[in-house]
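Every protein chain but one is kept in place in this view of the complex.
Right after this comes chain A.
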Amino acid sequence: MKRIITLTVMNRPGVLNRITNLFSKRNYNIESITVGHSEQEGISRITCVVHVENDGIVEQITKQLNKQIDVIKVTDITEQSIVARELALVKVLSTSSTRSEIYSLIEPFRASVIDVSKESIVIQITGESDKIEAFIELIKPYGIKELARTGTTAFLRGTQRSSNQSKTYSIV
């Protein structure tokens, strides 16, 4: 199953290495990882998407991450009310005959064209991973020349639905 784990970490040299190292050392499977500054100076935010077989492994991942000196907070936000977004850039072959067809696909996905050349266009799309997958599937027949995805970044919504309680682990 897929889990989304967010971390706040000290922005120190080697911190990303420490996190990815831990994943490979403990044999955990990372799907994507994004890193960037947070609202506080010197503190970065990392979003990891991992695939795990059972809850026990998520618990171990969370605890092992928490153990890292540079890690301030670890939260498994999968079951909470969250906003999760990923950005993808897709370079698609397009001739004058297919261009308008592609444009008609772009619109419902609220994607945008950010570069146009003779043979291709570059589309930027943001959204949850599923939406991006769906879009890529649709656009594939036209010929994808290049594809770059950022991986998911996510955090909690301002209001949490009461039915969606966060998973608590009994570590203390």
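We adopt the following convention: a residue touches a chain if its C-beta (ideal position, glycine included) is under 8 Å from a C-beta of that chain, and two chains touch if they have at least 3 such contacts; residues count from 1.
Criterion: contacts and distances are computed from a predicted model.
Colleague: For the complex's missing chain, which UniProt name, "Amino acid ABC transporter membrane protein 2 (PAAT family)", "histidine kinase", "Dihydroorotate dehydrogenase" or "Acetolactate synthase"?
Modeller: Per the UniProt record, that chain is "Acetolactate synthase".
Colleague: Which residue among A:64, A:98 or A:124 touches the omitted chain?
Modeller: Considering all chains, including the one not shown, the answer is A:64.
Colleague: So one chain is hidden, and I want to know which residue out of A:72, A:89 or A:122 touches that hidden chain in the complete assembly.
Modeller: A:72
Colleague: Provide the residue numbers of chain A that touch the chain removed from this figure.
Modeller: Output for chain A: 9-10, 13-14, 17-18, 21-22, 25, 56, 59-60, 63-64, 66-73, 170-172.
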